[in-house]
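Heads up, one of the protein chains got dropped from this complex, but the rest are sitting where they should.
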Amino acid sequence: MKELIKKLVETYGPSGNEDKIRQVIQEEIAGLADEVRTDALGNLIARKRGQNGGKRVMLAAHMDEIGVIVTHVDEKGFLRFGAVGGVWPHTLLGGRVVFANGTVGVIGTEKVEDEERNKVIPLEKLFIDVGAVDKTSVPVQIGDVAGFSRPFADMGKRLVAKAFDDRIGCAVLIQTMRDLKKTPHDVYFVFSVQEEVGLRGAMTSAYGIEPEMGLSVDVTLTGDTPEAQTMAVELGKGPAIKVKDGRMLAHPGVKRLLVETAEAIGIPYQLEVLERGTTDATAIQVSREGVPAGCVSIPCRYVHTPSEMVDYDDVTNAVKLLVAMLEKPIIL
Amino acid sequence: MDIVSLLKTLSETPGISGYEDQVRQVIGEVFARYADEVRTDALGNVIALKRGTGKAEPRRSIMLAGHTDEIGLIITRIEQGFLHFTEVGGFDPRVLLGQEVVVHGRRDLPGIIGSRPPHVLPPAEREKTIPLDKLFIDVGLPADEVEELVHVGDLATVRRELTQLKGDFIASKAFDDRAAVAAMAVCLEQLAGMQHAWDVYAVGTSQEEVGLRGAITSAFGLAPDLAIAIDVTFGNQPGLSAAETVEMNKGPAIVYGPNIHPALHDTLVETAKALELPYQVEPAPGRTGTDAWAIQVTRSGIPTALIGIPLRYMHTSVEMVSVKDVERVGRLLAAFIARLDAGFMDRLTWKPAISGEK
Partner (left out) sequence: MILQQLSEAFGVSGYEDAVRQIIFDAIRNDVDEYRVDSIGNLITLKRGTGEAPFKVMVTAHMDEIGLMITHIEDNGQLRFAPVGGIDDRILLSKTVCIGDKKIPGIIGVKPIHLQDDKEQEQVIKGDKLTIDIGATSKAEAEQLVKVGDYVAFTTSFADLGPTVKGKAFDDRAGCAVLIEIIKAGPYPFDLYGVFTVQEEVGLRGAQVAAYAIEPDVAFVLEGTICDDMPKKKDVSPTTELGRGPAITIMDRTFIADRRLVKLLVDTATELGIPYQFKQPLMGGTDAGAIHTTRTGVPSVTVAVPSRYIHSPVCLLSKSDFENTARLMQEALRRLTPATIGK
C-alpha cells in the first residue's frame, strides 16, 4: 500500500480544490466499483452493490487537506493569506506551499520584536513570497489556494507526510475496495470534500445516500509523545475505534460491532476518546432521520502539521477490520 | 400524577448524551400509559404518539420536545488505577471537586473525585481552580481490578438523590431537562381527559447537550406541522441580574424572539391567560441553544415555540425547580394542544399574509 499512500499524500487538494486528488483516486478505483459518480459539491462516490439484502453502508474518508488562501497581493508582490481549515501558525514560518498551477511560495514574517520572540507569530504578520519582483509578476491571484509542500518519508514501520489527514483514510478505503471480494451490503465509498472547513461534503453525500450505517475513516490524535494530552491512543497499537470526539458520540452498537469484529479476526485495536476535533461521521449521524454512526481512526502524531506520522501496521489493520466487518451481516 | 416521585426517578436514572438507554426505558414506560404508540429511533429519541380525533387525513401533528440526556463524564485514560476523564456536555469543573460519582464500567462502581487535603496545599494553590484534565476518579480498587472493570470510553455520572426543599422546591441532578420530560408526562395525562383534534408526538430527544442532535433527526423524521420545545431556563439566583433571569415559581417562561413563531407565542400567552395560569415572557434575541433552535429550520421550516422551566444552578448536581412550575408547563401544553383545530395553520401567517399565483 505504501506506493498508493505516497501518491495520495503528495497530490494537491486543499478544501474546495479537490479536482486533482479526485482524479488520482478515480483512477485508482477504476474497475473496483459498480457505479462511480461525482456530486454537486465534488464528493466522489463509489458504490459496490451487495448480493443479498444487507445494509446500505456509507464509508467516508475526506480527500481535502488543510491549506492557505491568498487574501491580498500587496504593491511589492507579497501575498497575505488566511487559513483553509485548522492551520497552526506554529508550523508556518519558513515552510513552503504550492499552488494548483505549480507556483511555489515560501512563508516569511514581518519583523519580530524582541518581546515577541517566544510567542507564536500570528497569521496576520506572515506573508507568502512567490519570488515575484513586483505586483504584476505574481503568478497567482486573490482567492487562489495553496497546499503545504513536504515529501513523503518511509521510516519502515512509521510513515511521515503532509495530509495523512485524511489521505491515509482515502488509502484505507481504496485498499478496502480492493480486498473486499464479496459483501452482502450495499457499500458506498465516499471520498468527501470540504471536511476541514466544516464537514460539508459529508453532509450532502450522506443526504443523497441515505445510509443505514455510516462510518468515517479518519486520523485521530495520540497521547504517546512527551508530555502529550491525556489520551489513551498510541501509535502502533491498532486502529482506534471511536467512542467520542469533540462533536460526536459514536453509536454504541457501531462501536460494539467494530470491537467484536477486531476481536474475532484477532487484530489489535484501541478505544478512542478525543476531546477536540471531529470527523465526517458527525455530519452523517444527523443526516435526515439519523444514522447510526461511528469512526475507525488511524492514530496519527502531529496532526495538522506538514509532518504527520502514522504506523503502517495500524493502516493495514484498519483495512482488515473494515473488510471483515463488511463481509458479514451487520446487526446493531 | 405524583410529579415529585416521577422527577425523582427521572433524575436519578442515568442517561448521559448518546447513552440514554436507561432513562429512555423509564420515559417510554411513563409515556406509554397515555400514548397510543411509543418507539425509539436511530439516534435514541423516544417518540410517543397520542392520536387526535381530527377527521382530516393526514391529521395535523404537533411535536413536543424535551431532552432526555444529561451531561456526564467519560473516561479518557486509566493510570495506576486512577481514572482520567473528560466531559460529555458542558461541565463547570469547579463543581466536581469532592463529588461522589458512579462509574458505569463492567458493573456500576462507586467513585470519588478526589481533592488533595488543604494541609498539603500551598496557600496560592487554593486560590486556583482545577481544570478537568487534572481531576481524576478513585474507585478504591487495586489497579489490575480497575483495568478489568473499567475501559476507556466508559461513562460516569454524579451520584445525587433528590432533595425536597421548603415549599414547592426540589433539587437534584439532571432536572435539565428531565423536568421537561415530567411536564410532557403531565401534558399527556391531562390530554387523556380532553378532546384534541391533532396528533401529539411527545419526544424525549437524545443528545441535546452535545449539539441538539436528537432534535435535528426526530423533527426531520416526524415533519410535524408545529413544534414546542420545553427546556429549563435560568431562574433568578444570587449572582445573576433580573435582566438575565426569570423568576422562580412564577410560572412557565414563554420565550419570544427569532427562534419563535410570534403567532405561536401569542397563542401560548392567550392560553395561559385563559387558564389563569401565571406565566412570564422571556426574550431570546438569537440562538436559544435549545432543541427549538434545531427544529425551527428542519426541512422547509417548522413553526416552533419554546417554553422555559425556571431552574436555578444549571449544570450542577443541585439543579432546583418548583414542582408547581413543572405542573403548570404540563397544563399549559395540554390546553394549547386542545385549542388546535383544522384551521389553525391558516391563521399562522406573517404580514403580509399572502400565498398564491397571480
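A and B are the chain letters, set down in written order, and residue numbers restart from 1 in every chain.
The definition used in the following text is that a residue touches a chain if its C-beta (ideal position, glycine included) is under 8 Å from a C-beta of that chain, and two chains touch if they have at least 3 such contacts.
These numbers come from a predicted model, not from an experiment.
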> Touching the left-out chain: which of B:97, B:165, B:194 or B:281?
Replying inline: B:281
>> In the whole complex, not just what's shown, which of A:208, A:236 or A:252 touches the removed chain?
In response: A:208
>> If the hidden chain were put back, which residues of chain A would touch it?
In response: 15-16, 39-41, 43, 69-72, 74-76, 80, 82-84, 124, 141-143, 145, 194, 197, 200, 203-205, 207-208
>> Across the whole complex, list the residues on chain B that are touched by the chain not included here.
In response: 241-244, 256-262, 281-283, 285-287, 296-303, 348-358
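The definition used in the following text is that only the chains that are shown with their structure count from here on.
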> Taking each chain's centre as its mean C-alpha position, how far apart are chain A and chain B in Å?
Replying inline: 35
> Can you name the residues of chain B that touch chain A in the complex?
Replying inline: 17-19, 41-43, 45, 74-78, 84, 86, 88, 133, 151-153, 207, 210-211, 213-214, 216-218, 220-221
>> Which residues of chain A touch chain B once you look at their complex with the stated criterion?
In response: 223, 229-232, 243-244, 247-252, 255, 270-273, 275, 285-292
